[in-house]
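With one protein chain removed, the remaining protein chains of the complex are shown where they sit.
So, subunit A:
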Amino acid sequence: MRVPLTAVLRSEWTKLRTLRSTWWCTAVYVLVVGSFAWLAAATTRSAPTADSAVGVVLTGFAFGQVVLVVLGVLAVTSEFGGMALSSLVAVPRRTRLLAAKTAVVTAWAAVVTVLLVAGCVLAARTLVAVPGGVSPGDPEVLRAAGLQVAGAVLVTVLAAGLGAVLRSTAGALGLGIALVFVGPPALAIAGGRTAELLSQALPSLRVGEDSFLAVPTTWPVGLAVAGAWAAGAWAAGAVLLERRDV
């Protein structure tokens, strides 16, 4: 009888919840996104459409994404202070271990993001005057909310992948923050066609046309770019984890 994947998932959840950094990151994420949402909603008297009102309130995620990078990176690099020896003796199938670890931290990021997005929509509904009101069932609102959750998931996967590639907290954090937080706006400010294209080719949490600190694209392009980065980084991390000696 093989060990079922649920056993590895349960183990990874125990690892995640028993690190203080997880709870600090979650608290900071909620605080940053929540306070920006409240500030944006309170200072915006009115908006022409429901999805533009929600878009304004979601601004805080542009900054909150940094915390997701930290959360995703730490989930993996916290192993490489020695713990990896114990973890890989317990679960010698390495890609399976990384998959379970990524699934757990990403699920946690997704749950917290869903709750935050719901709060943001509620804030827009109660604080911003929109003709016809902000209905949570509005397809445009749902799309903005869904993109935000998808973006959070992809950034967390990307961060976990970077952690597995670099195996160092400082290195993976630096690269992750450069990719999703520093690069896109810096290139957007730099101007010029090349910089614009590069900015669009970087993974930005506020995917697609909603992007705040980056050059906007359509949302399917933004989602595809973020997805490709996440998949690429994670696959590279898995391959290197399988190959390298611990």
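Keep in mind that, in the parts below, a residue touches a chain if its C-beta (ideal position, glycine included) is under 8 Å from a C-beta of that chain, and two chains touch if they have at least 3 such contacts; residues count from 1.
The rule we apply is simple: contacts and distances are computed from a predicted model.
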Chain not present in the shown complex, as UniProt names it (candidates "Ubiquinone biosynthesis protein UbiU", "Outer membrane lipoprotein-sorting protein", "Na+/H+ antiporter subunit C" or "ABC-2 type transport system ATP-binding protein"): "ABC-2 type transport system ATP-binding protein"
Contact with the hidden chain, among A:S78, A:T169 or A:S199, goes to A:S78
Hidden partner chain, touching residue among A:A40, A:V91 or A:V128: A:V91
Given the full complex, what residues of subunit A touch the hidden partner chain? 1-4, 7-8, 10-12, 14-15, 18-21, 78-79, 81-93, 243, 245-246
